[in-house]
Every structure is written in structure tokens, then in C-alpha cells.
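Missing here: one protein chain of the complex. Every other protein chain is in place.
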Amino acid sequence: MQPKQAINDFVIKFANVNGTGSASANGMFAKAIFRMGIPVSPRNIFPSNIQGMPTWYEVRVSQDGYLGRRGGTDIMVCVNPQSMAQDVAGVEPGGYFVYDNTKPLEPRFLRDDIHYIGLPLTEICLREYTDARQRLLFKNVIYVGALAALLNIDFTLLKDLVSDQFKGKERLITPNIYALELGYQHAQANFSCPLSIHLERGHKAAKHIEDFDNILMDGNTAAALGAVYAGATVAAWYPITPSTSVVDAFDTYCRRLRIDPGTGKKNYAIVQAEDELSAMGMVIGANWNGARAFTATSGPGVSLMSEFLGLAYFAEVPAVLIDVQRAGPSTGMPTRTQQSDILAAAYASHGDTKHVLLFPATPAECFSMTVEAFDLAERLQTPIIIMSDLDLGMNEWMSPPLEFDDSYRYDRGKVLDADALEAMTERFGRYLDVDGDGIPYRTYPGAHPSKGAYFTRGTSRDEYAAYTEDGQAYVRNMDRLLKKFETAKQLVPEPKLKEAEMETRNGAVFFGTTASPAYEAIEILEKEGICIDTLRIRSFPFNEDVEQFIREHDRIFVIEQNRDGQMRRLLLNETSVPVKDRLIPILEYDGLPVTARKIAGMIRNFITLGNVTPITRRAQAEEISA
Amino acid sequence: MQPKQAINDFVIKFANVNGTGSASANGMFAKAIFRMGIPVSPRNIFPSNIQGMPTWYEVRVSQDGYLGRRGGTDIMVCVNPQSMAQDVAGVEPGGYFVYDNTKPLEPRFLRDDIHYIGLPLTEICLREYTDARQRLLFKNVIYVGALAALLNIDFTLLKDLVSDQFKGKERLITPNIYALELGYQHAQANFSCPLSIHLERGHKAAKHIEDFDNILMDGNTAAALGAVYAGATVAAWYPITPSTSVVDAFDTYCRRLRIDPGTGKKNYAIVQAEDELSAMGMVIGANWNGARAFTATSGPGVSLMSEFLGLAYFAEVPAVLIDVQRAGPSTGMPTRTQQSDILAAAYASHGDTKHVLLFPATPAECFSMTVEAFDLAERLQTPIIIMSDLDLGMNEWMSPPLEFDDSYRYDRGKVLDADALEAMTERFGRYLDVDGDGIPYRTYPGAHPSKGAYFTRGTSRDEYAAYTEDGQAYVRNMDRLLKKFETAKQLVPEPKLKEAEMETRNGAVFFGTTASPAYEAIEILEKEGICIDTLRIRSFPFNEDVEQFIREHDRIFVIEQNRDGQMRRLLLNETSVPVKDRLIPILEYDGLPVTARKIAGMIRNFITLGNVTPITRRAQAEEISA
Amino acid sequence: MTYIKPAFRHPKAPVNDLGWTRQDYEGGLSTLCAGCGHDSISAAIVDACFQLNIEPHRVAKLSGIGCSSKTPAYFLSGSHSFNSVHGRMPSVATGANLANRDLIYIGVSGDGDTASIGLGQFAHGARRNLNMTYIVENNGCYGLTKGQDSATMDTGSVNKKGDRNLSTPMDVARLAIEVGATFVGRSFSGDKEQLVPLIKAALSHRGFALLDVISPCVTFNNHQGSSKSYEHFRSVKEVMPLDFVPVREEITASYASGTTCEVRMHDGSMVRLHKQDSDHDIEDRQSALQAIAHYESQGKVLTGLLYIDRDSEELHDQLGTARRPLNTLTEQELCPGSKFLDSINAGLR
Partner (left out) sequence: MTYIKPAFRHPKAPVNDLGWTRQDYEGGLSTLCAGCGHDSISAAIVDACFQLNIEPHRVAKLSGIGCSSKTPAYFLSGSHSFNSVHGRMPSVATGANLANRDLIYIGVSGDGDTASIGLGQFAHGARRNLNMTYIVENNGCYGLTKGQDSATMDTGSVNKKGDRNLSTPMDVARLAIEVGATFVGRSFSGDKEQLVPLIKAALSHRGFALLDVISPCVTFNNHQGSSKSYEHFRSVKEVMPLDFVPVREEITASYASGTTCEVRMHDGSMVRLHKQDSDHDIEDRQSALQAIAHYESQGKVLTGLLYIDRDSEELHDQLGTARRPLNTLTEQELCPGSKFLDSINAGLR
């Protein structure tokens, strides 16, 4: 079979063993392509384990700037015998299988519809290095060097990257460049480079990347930076994958930006709590006391925080929670991605509760929405939950550069300071709806010697914060909280509308990391003559734009990465969608980021066959996943 | 104004100070009416406090056997000066205000549209008793005696009740009867007894009580008895109002029924856990190990248990949880009732989870559904949550007698014992869907020396319980859990349909303690020519009967006691209701059991004015509440 | 109760150095049972703050859930208060303290709130040496839920139901010493003479100050056979008398003479103790545990200042937080601005 032809548009996947240092080598590979000006989106598919298990690194190269997973693998670089069977099977016809041919390949791994490229990686390492650790580490660098030749990666870029990577440890630069050379030379000498699938420099601004002034960044780091810019001074957390790097990054930036020059002391406090309940308690206590505080966690943590979230909702204390979602339920698949905490977050805690949710889709939004979250939390005096996920949080994404408007000022919400209290003649009522927007005024402890003190509690109280069991006072308070939630609709980020070329009654709604593959799927379908308007939801509660989109479309595909169609349920509950069937669930939940192919396939099936093929059967058709 | 005329049909309310022993006297009053064969429904409206705060006891007497709250008060017995203002205001025109006239009534408490009956309670006590504690306690008994005369209660019944009450403490009988006499004589001597509002013996079977072979019982005790009959051997709990009496009663019955005659040892274990997380953990551990175990809690406990509920759902471990709901969110109003944990329970925990819910409406159902819950938990290998509430759990309800069919046998579900395992030739797969109903087979630890051992976990696993991160295995498992939930629809208690006299497209759906007042409201409306079919939901997931009811009605009032219409949301999410507006929310959430009047009013408003008057304005119109 | 009405002031009532009367330190009317030990503790807190010339608004009161946790409503109505959720006060207090290290934090909890559901947070709060005074109003039962045994109920004690407790009691004082609290005292709600100076000392301590105050529940745990009843505790308590000497006052008596010893606090004030047991070195953990055990072996309960580490590092020292409260930092000080963001972007290309 003829080798597949592709320039700047293919999927390459690395099969490694975790804990062998492949991550940095693979990262360098992706970054080099990025620096060539070619859109790239790398993804780690790693095990919930520290060392010795199969791990994959999938890199999509897309001329057009599609950043979601495409599905399928054109080039498989297999450095892990454990997973070879499924890795061979995963290559698309006409694709390449790159492997270590120090030992000959077992016949069972031979397919006649793909092309094999053997690199004597182990042999080279044995020859070149004596130390076992070096043999392990440089193997990765060597195959990157080889790929540079095979795929036509600008070698100088790789060299620069090595230098960047080892700033401070300069003595490591030369040996690494040497290892790159080893691979590069070998490939040049033994194969006709480049392959039919390769890269070419000089890329013009891609269809989906405004201009190529892009950055490569993971969402957790961006969110952390957002917390820094929002002036968060307190972070309380408990480690959990995939949210851990949020606080790690916050720590790193604070060490750089928040040390008091005079004293060398910290203008921030990060506390590793004993668990998630405690982490949320600390966040609530700090916000109550006038500091901007946040925490980051994942599903299990959200479950544990639910009692405290109910308290913050009812006692009206600001709080910012970053939920980097992973595959549930329970411990589930801790290193796989999903969007399955939507209902758990929106209705967290017993009794009548509702929480404000934000749905970032890019690192840039992780940054801007985190900044925004602190304003919203203080303006609305309630928890704001940022619904990120593993794919967005832990993978590097091409993203427009982060922006910050220096003229922007924090909104610290309705707080009466000493002067305001001093000037006050009427009695201070912590829960009085003075402005008719459902948002009362608060005071910080210690604000004024004789005015403004009040009793914060999770029990029912009157407008003056006094305990009461009077049913009317309780109802007034609960109704005000509803009014406040109405007010929130005007304040939260509005959804993004994208209309099809031609007028259509078909609509699609999605959010977060489902956006990239969804937009791509919509284009695939458009080429087939299926036109669909799209609305990317960016927050809950849903505002009028969402209502309008639902009104104006007869058939709305709700695309999300969970089993139960949680966003669809939320839309049913919280919008005035007249007819239920109008919302058609398009679901993927195998823990890997959904691919454009799958989405397009499901929508196509629905429109042509009238049903969505169940995911299980789809899965078989699909390439094997980790 | 003329005194209101009413025989066997009125509402009398007692205003007391908590911790003064009024509860037992008031209980005796209600029980006497019950023994006269007149339908009665008493309710405690008590503070979240131990001593010295206002507390009310509302007794509805209903010839027709309406057991829900009617609304309004015909006779107010005021023994608490603290609350006199609101108590006077609460009396309906033409009604009576019974008070302690030892000190003259302040003029501001005088209304000319009600009738005052002064009893020199303090004076009598001062005269008759020297000990302060006695003066406090007997005051309650004296007014009960007086009421016996004023309302024509059979005095011998009261005497019997005193004797019953003081079994074991016989020396207390005479002084109590003496105190009753004191009140009785005084009333006889000073008023023309009985009043225009009074009781008459010789009641025929009331419209809503099949025959009068009724019992008077609270739901928590009935649920506890259900656990005993279901063979529960382990109870792990953490005290919380209003669920505490469930385990207290279980303890009491076990001390009676579960002591090994030979050794005097316990054939049960009750552990007061350190918190709700631990309580649920113990329940899961015990069920995993083949014992029937349960816990009881309220809202805050449900929030804290949510992580464990997700584990039990995903690891497929049986568990029985009795949620005696109270007014949330957070600590809310701990001694007020609500049905506001529906969503928190149905979707407890992060990730894609769904839980089976049961909705008892009477003590008899608290009993039978608890028995059923253990079968369902083991059959479905998942948590079963019984959604009771404070009104049902802590108040005494007239109920048909508890029934138990001795031919019934426990369904312990799909468990492979030693013999089954021994006979087994194929490999045991803990999560294999052998029967196609989504329910796999389990084994108990220690069952067989060499077969059947497996690894229980909250992480993703394959059919043989081995850890896996394979997306397909994960999806197969998640889809099987959905199938299991489908199977559940056939096993859970079916809803109760009640059709209107005339054919109608109006429907009403309700559950639990909303049923009694709802049925009454429907009758009120029927008299006005508004016909409504009703469906009392008894479980979630919803089965075909619910779907059909929704299909066959154009307008369905969903009546529930929470702010956000949580059952309505669940119906929108989990049935194929085509048009959203078809479900009309009828909501009450001031923490007091909803009254027939309020429900009828709201539905009437909707049908005539097309809108439901907001509860706040209704509240003002209504009698003041605690 | 939102602010102190000066109108209330009795003209002739004695005032402290701030010109406040004792009444200015009181709170709302208590709704607890008449005779509840908790009310005496509230009164002792009022005395301590009044005598220490603390400005009420510089105090933040925190609590969990329970009768005990209701009490912040009954003292210092001029202070902000946070009645959180059951057993989780320590984390809320930690957050509050992180935000503003300059307030005085008084936490009130119960034995259920602390030793059962709250044990983890309590232990970790102590371990972090959070700068606060943490008072456990210990009645051996769950008052608000009608008297179930708590984890501090002593072995052999009989509850209202008549059941004898067989499990080992949690001694929150010993536990606090174990996990890192730097000021640990035990007292009795009925012993004002000891309790007030002990609270003053705790408030003057820099770090986690735990006071385990036996506070009988008259309604559910004050009967015969209960080890937490007024009568029984009076009979077993071994009192270490102590007085508190504020900073400015002349210190007359000389240093550790026999069983009397004086402990200078971090802020310069002084606690004078009259120890029965001269081996008890209150600045040595092991010795403190030893002393507690010693009396326990004699069926006694030692009350007083059990252990103190006078100059320990409180949480902020451990974290290296700046002196200025974090909640006073301005936007200008906190926000790096667009320039820095450009450099970030540059680094990501």
C-alpha cells in the first residue's frame, strides 16, 4: 500500500514507559514544530502510576489549526514493548510504525498496510553510553533527533530548545545535542528523508489561529497566573490529579512576584490542608475576612466540599474553586479527562442550592476567567466554580497570548468600610436587599470599633443576621438568593455564537475542551452540506443569549464528555427550552478527549439514521485507547 | 361575632415553652381524641434548642380523616407569654383563645372577633403544689383536664392514658389524674361545656381511613421497625435532628428482639460513628461483607456522605440510607421540614452517578419501604436512599396498622456461596453481566478457600475486577450501570394513581408528606369543579406508569416542599416529558408542612389567573408560623 | 446585636482602660438551659476580654455546631462571628487568620464538635500552631442532639439512658500536646478563679492555645454516675491555682520558688502558677503528659496550665508571611500588570 502523503497535517503518537524521562524529549519535539510556525497540539495519555507503566504522547499537527483530537494515528513511535500489539493496531493504513529494531520485530506485529521504520535505539545507546540511567534517558533524545530528519524538523530549533531546557545546567547541553545528532545522522544515512508525511516551514496564519502570535501553555498554569493577577493572597488545597499543578504554578509565580523586597517575607500564603473539606473551609474563612482566596481540586474533592459549598451559598461568603475534572465516578480513571462534574457542581450540597459555574475552553480563558471569578465571587458573595478538565489543565495548548488591561480594576463587591459605617445612620442589616438586586452589603471583621459587626451562620436568619425560625423570614431570604442568581445572569461571561455559512435550524451547544473538536466536526459536516449554528457556553446561570439560541433552533446537539448528558440536563432545568427532544445528547465518555471524527459521526448518524450510534460500538471502530 | 360551630373538625394549637414537659401532656390530649375514634393529626413545631424557647403543638381534628395541615387555628391554648402576640393573631375569627388568666390579659391582646377562655392555671398550681418543678409540670396536665370538659373528651380515656403512660411509675398515676380532675372541674364549673367547637364520640369510618382499625405512630419508629424486619444487623450513624430517633428506635427494638437468649449477647451492632462519612463507610463495609447495614441522617449528612455514595454506586456495594429531610441549605432550619434533598440524593457525588430513591408517605410505608430497601440494595448492589422528612419522621400519624406477610422471604440478590463457587467451572467475573440485566454476581469475603476472591475498588476495572485504564472497558462498565438502572425501574415501588370523578387532562404529581394535603386540596378544587387526576410518586427511577401519566395529561402540577422544584427537575431530566411547561411547579418551602389551603390556592390561582401567587405574599395572608 | 448600643451603658459601671464597661463585652441573651456550664464560660470570656482591655472589634469569634458553638452569640456582640458547620471551625479559623493575622481569634467548640467529627481539623490546627485560642466546652455528650455520649465521655461513665461507656475517652488536652499545640490548659466552668486568668493567658499566648473546659450539661449529663457532672468533677479535680499578671504591672514575687513558678509570656505578661507537683515541668511535653497521667492514676483530673511552649513558631512564622495582614494588600501591590504578562507570553513561544 502507498504511504500516506501529508504535509503539516497528521497525527504522531509516542508509546513510552512512564518514569523514563520521555516526557521532556517528547515535549521538545512538539515545541519544535510549534516554533516552525505549524499548529500543533500535544497530549499526554498517562497512567495513574509513577513508574514502569505504558504512557502515550499524542501530537496532532494541523495546518488548519485544529487543536482538538482528530482520531487515528499516522505515525506511531513505539518505544514500549509492553503496548506494542495495540500500538501496531492503532496505525492507520498507509501510516508509519517507528520502532527499536535492535531486536527484530516479532512477526505478529507485521502488517502489510503500514510502513515500518526501524531505529537501533538500544544498540546505539549501548554503544554510546555506559551508565544505565543515561542509556534510558538519551534513547528518547535519539529518536527525537531521528524524527527531525524523517519529518524535516529544523534542527537548529531543536538545539535552541535543548539550550532553553538546560538553562542553569549548561553541562547537559552538549551531550543532549550530541544525542540528537546521533539520531539525526542515523536517519539521514538510512532513510530517504523526509518521509511522505512531513513538515514544511513557512506556515501562513492558519484558518483557526487569528495570527500566529501564539503561545503554548497548559490551562492549570494559566489559571494559576489568573489567581495571581486577581490578587489572590490565600490558596488552601489538597493534592489531587489533575488539579495539583494549579497550586504548584501559583506557588512558583508567587515566589517570583510576591516576596516583599524589604523583608523577604511572603505577601501570600499557601497552605496544604489535611483534606478538601479543610481546604474549602480555609478558603471560606479567608474570603470572609476580606482576602481573595481559592482552592483547586477534582471530582472527589468537590464531593467532599459539598457541605461547605452549601454553607458559602447560604451564608453568602465568596469563594473560588477550580475543578479540574477527571473521569469519575468515585476514583474512576484519575488520569483521564471528562466533563462529568457539571451537576455535582451546579447543585452541590443538600437543600435548595445553585452555584455559579464558568467553563474555560483555552488557556487564555483559564487565565481571564480565573481573574473574573474573584470579581464575581465578591460581587455575588457566593462560590464561583471554574470547570476545567484534565485535557485543558494538564496538556499544552496553542493559545492566543494572555492579555491584561492595566486600566481594569478589581471589583471587590459590596463592602462597607470604616468610613461607610461611620457615615451610616440607619441600622446595618447584613442581609438587607438595599439595592434590589438580591445582593446585600458585607463588612470585614475589625472594620469599625462599634458598627458593622454581625453573626455569620449557616442557619436561618433575618435581614439583620439574627437567628430566626420564622418561616416568612426564611422564605424572604431564600427568595432573595434566587433574585441574586438572576442578577448573576447579567454578570457572568456571555456565550460565543458562531453561525453557519447558510441559514439553518440546526444548532449545537458545547463548552470547555469539547469546543475545538466540535468546531472541527461542524466544518466536516458543513462540507457534507450539513449546516449547524453553534453556541459555546461559557457560564452558568444561562443568560438570554442561551435562551434565544434554543428558541431559534429546532434541533440542538448538546455535545459533552460525560455519560448522562449533564449539561443537557442543566439546560432542561434552567432554561425555558419548550420541547425536550429539541436537545439531542452527543456524548463521549471513554476518558480520552473526544475527537472531531466521533462528534461528526454521531451527528451524521442522527441526521441520516435518526439515532446516535452507542459509544461502545463506536469505540471498537475507533483506535485503541490507553 | 358568633363562635364558630364545629364538631370533630377543627384545628387546636398549643403554645408552650420547650423543656417544660408540655409534650407528654399534649400527646395525651391527641391520643385521647384518637381513641375516641376521631381522626386526628398532631404536629410538633419546635425550636432548635433544648429549653426555654417557644414551641407549638398543632392538632388537627378531621371528621373526614384529612391528615395534612389544614391551615389556620380555631382554638389556641396559650401557655407561653413570650409568643402571645403572634398566638392571639393566629386565631381565626370566631375561634377561641384559651389562656392563663391568673394575671389579667393585656389589652393589646384583645380581639373582638374571637372568644377568650381564661383558666387560672398558675393560681391553681400555686395553691395545689409547693414544689416548683411540680407547678411547672402539672400546669400542662391541668389544662388538658380543662380541655376535656370544654371539648367533651371522654374523661375515662384520659385516665387510661395516664395509667398507660406511667406503667412502672405507678405512684405518679394518682397525682396526674388529680391534676386532670382539677382542670376538668374548674372548666365544668365556670363554662358551659362543651364549647361550640367540640368532639363527639361514635365516629363512623371516615372517608379517608378505610376502617378505623388505625394506629398512631411516627415514621422514624416505623422505619426502624422496618430495618428490624428486614434483618438489618448493623447500624452505623451520627446523631442529627430529625433522624436521630430512627436509630434510637432501632436500638430499643433490638434490645427487645435481638438478644441471644442463651448468652445474653447481641445479635446486632449499633455504632455511633465519629461523623457521617464514617457512618456511611461502616455501612458500606458491613454490606460488602454480607450483613444488612443501614444509616440514617439528614441533609448535612447526605452532603458529607456523597463521596462514599459515589464509591458504593461505582463499586456496586449495597447500602441503605434513610434521609429524614429538614429545611436546608446548610444548617438551615434544623427543626423544620422540607423535601429539598431530592437532587442532592438522586445525583449524589461527582462523575456520572444516579441513585435509587424511595418516597414513603405514611408510617406504614416507612416500615414497608425500609424492608423493601434492603432487598433492593442487595438485588441492585447499589445504595438505596429512603427520602423521609421531619414531618413524617418525628410526628405521630394515623396510619393503617403495619402489615407483614410471613411467607415473604428476603431477596439477598446475586451472591455466589461456597457451593456455587465450588460448582463453577468458568472463571468468576465480578462485573460480568451474566444475565443481561446489568447486575453482576458478588461473593462474600471468606466464602471459598480458593475461588471467588476479588478486588473491590472505586477505580475503573474490567469484568474480572482487575484495574484498567482502557477506555472501552470503562465504557462497557458505565453502560452496564445504566442498564442496571433500567432494570431498577421494574423493581422499585410503583406510583399510586388516583383518577378524578370526571375525565380530565389536568394532573398532579406529588410524593411523601405532600400527599395528604395534596389529596385534600384536590377535593377542595373538585368541589369547585376543577378536576385533577393525581399520581403519587413512590420511587426513582421513574417507571412506565409515570411516563404514561405525563403523556396523558396536558397540565401537570408538581407539588413539593422545596424552593427549586427539585422533583420537577428530576422528572424533566429522567422522563420523556415532551413539553417542559407541561410540568407546573407548586412549591411551599417555609419549613412548616404545606397546608391543603395553600396548595388549593396556588392551583386555583394558576387555573384562574394563570399564575401561582409567590409564597411570600401568601405567607402574609397565612397564619403566623413558628 | 449588630453593634453595641452605648445607650445601654450604666453610668456608674466600672470601666477598663479603654473606657468600656463589662457590659460592652456581653452578648445577646443566652438561649441555653438554665445552669448550663457553657454560660459560665461565656461570662469568663467576657471578664477576660474586659480585664485585658481588648477592643471587641479586634476579636473574631468562630465556632462549629452545638450548644457550645452557639455561645459566641452570647458574648462580645461587638465582634464579628462565624458559626460555621459541625466540626469544621478550625479550617475556617485558619483561613480567617491567614487573611488577617492581626485580629484575636477565639474559637469555641464542643467535645462532639472537636473530638468526633472535628478531630482531624482540630489536630491539624494545633499541629500548624495556628495563632488562636481554642476553647472546648467539654460536657462529655452531644447536648444539642439530646445527650448522646461524645468521644470524651470517660470509661465507665453512665449516660442518661443508663448505659455504661466502655470505650477509651479522647483527652483533647493530651491530644493537643501530642500534635503540637503550644499552650494547653484544662479547667472547669465552675471555677471562675482559675478559668478567667487561664483564658487571659491563652489570649496572650502566641500560637495555638487549647483550653479543655469541663462544662456540665445540666439537662443530659449531670446525673449520678456521670463523670462530667458538676458534683463528680468537683470531687475529682486537682486544681493548680494560677493568676495572670498583665504586661505593665510590676512583678513583685521572685522567680520559681518551690512549687510556685512564674511564666513570662511572649507579650511580656506573666502567669504565676502554684503547682502541687514540683516534677511537673510545664515547658516539657513529656513531663506535662506525665503529670496528667500521674493524677489520673489517682483518679484525679489536673486542672490549670498543663503545657506551654512560650516562643514557638506560629503558622505565619512557618509560612514566612509578611507582617502586614494579607487582606490589606492593595491591587497595586498584588497585580503584576500587563508588562509582566508580555514576558510570560514571550517565554511560552
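Quick notes on this one:
As written, the chains take the letters A, B and C, and residue 1 is the first residue of each chain.
The rule is simple: a residue touches a chain if its C-beta (ideal position, glycine included) is under 8 Å from a C-beta of that chain, and two chains touch if they have at least 3 such contacts.
From a predicted model like this one, the values you see are computed outputs, not experimental measurements.
Partners of the chain left out, restricted to shown chains and counted across the full complex, are A, B, C. Across C:G120, C:G304 or C:P325, the residue that sits in touch with the chain not pictured is C:G120.
Checked against the full complex, the one of B:R457, B:K496 or B:R604 touching the unshown chain is B:R457. Take subunit C: the residues that touch the chain left off the picture are 116-120, 123-124, 127-129, 151, 166-168, 170-171, 174-175, 178-180, 285-286, 289-290, 293, 313, 317-318.
Residue positions on subunit A in contact with the hidden chain: 19, 48-53, 238-241, 244, 272, 274-276, 300, 330-331, in rising order. The omitted chain makes contact with subunit B at the following residues, 35, 214-217, 225, 228-231, 233-234, 236, 257-258, 260, 263-271, 273-275, 277-291, 293, 307-308, 311, 401-406, 409-410, 427-430, 443-459, 464-467.
In this text, only the chains that are shown with their structure count from here on.
Counting partner chains per residue, subunit C shows two or more touched chains at residues 85. Residues of subunit B in contact with two or more other chains: 48, 300, 330-331.
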